[in-house]
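Taking it in order: structure first as structure tokens, then the write-up.
For this view, one protein chain was removed and the others were kept in their places.
After this line comes subunit A, so read on.
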Amino acid sequence: MFVARSIAADHKDLIHDVSFDFHGRRMATCSSDQSVKVWDKSESGDWHCTASWKTHSGSVWRVTWAHPEFGQVLASCSFDRTAAVWEEIVGESNDKLRGQSHWVKRTTLVDSRTSVTDVKFAPKHMGLMLATCSADGIVRIYEAPDVMNLSQWSLQHEISCKLSCSCISWNPSSSRAHSPMIAVGSDDSSPNAMAKVQIFEYNENTRKYAKAETLMTVTDPVHDIAFAPNLGRSFHILAIATKDVRIFTLKPVRKELTSSGGPTKFEIHIVAQFDNHNSQVWRVSWNITGTVLASSGDDGCVRLWKANYMDNWKCTGILKGNGSPVNGSSQQGNSNPSLGSNIPSLQNSLNGSSAGS
């Protein structure tokens, strides 16, 4: 059973992204009001805003935390065509005494000529790396060669995707068997039926990212994409938010079978596809073990998906976007008879259906 409670966010405009740090004790939000807020969880479990500052001169699309090994570091990206890296300043100051933290800008990444739509730190084992993608269809990968000096970032790779990019996701696997991999989604809405999800893999020999896979079946605009935490699995799970929720598995074909040096081949299966959101799906997010997926869509609901032991994905919960319980009647909102109002906020296994792999 899930219970939702509201937190006074105090943003002056739409909130575009929420992001937790590695431990889940801190949270960052970003908004169209061009600011980022940092929240800390108190011992009692309440969230307190400890910093709020103007970060960009446009809507801030995404905000993300670096692994705490690199310090308290945030990255944000914005409509103003830049991405920025922020670091919390340690020290005794008046801010500290008031329970506020102080963040300074360490760098601005200005390579993009269009709106930067997503920013993500690479998994920890790759070092301090940052990927951005922009509306002009270029994924850029930056690296801070010296983790102690966050003001120096060098542009390591530029990957051209040919399509306006909307979202990226690093493969979190730290296994040596898996090379670094990044999936890119495009929200290009022109009617051409091009595949909207591309997966790039780092090739040790050429030291470049090369396209490993294209998910040909995804031709509608993609709004979000997320690799599940790998957690020792032999395959990768990728969730895609497009006009429906889709879950793919990518199983690497054993190296011996493929010609060495080339990109890894994958057996790709679609394990689930849900159109319960009725229309566009905006975001997808995995829990820490990659076993529960949350998605949000145009029906204004948050839905939770979970696989049973047979690997059949089912809906395990629905929550309304405003935190109120979902009533029994359908989401269409037309003149259905009243079904009573005391139906619990979470309906088990409602409308679950899944596509066979």
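In this section, contacts are C-beta pairs under 8 Å (C-beta built on N, C-alpha and C of every residue); 3 or more make two chains touch, one makes a residue touch a chain; residues count from 1.
By our rule, contacts and distances are computed from a predicted model.
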Query - Chain not displayed: protein name in its UniProt record ("Response regulatory domain-containing protein", "T-complex protein 1 subunit epsilon", "GATOR2 complex protein MIOS" or "BPL/LPL catalytic domain-containing protein") - result: "GATOR2 complex protein MIOS"
Requested in this report: Could you tell which one of A:Ser115, A:Ser169 or A:Asn276 touches the chain left off the display?
Outcome: A:Ser115
Requested in this report: Have a look at A:Val73, A:Ile141 or A:Leu250 and name the one touching the chain we're not showing.
Outcome: A:Val73
Report task. Could you please point out the subunit A residues that touch the chain left off the display? Result -> 1-9, 11-20, 22-25, 27, 29, 31-32, 47, 58-59, 67-73, 79, 81, 87-91, 114-115, 135, 148, 150, 174-177, 189, 230-235, 278-280, 282-283, 285-292, 294, 296-300, 302, 304, 306, 309, 311, 316, 319, 321-323, 327, 329, 332-338, 341, 348
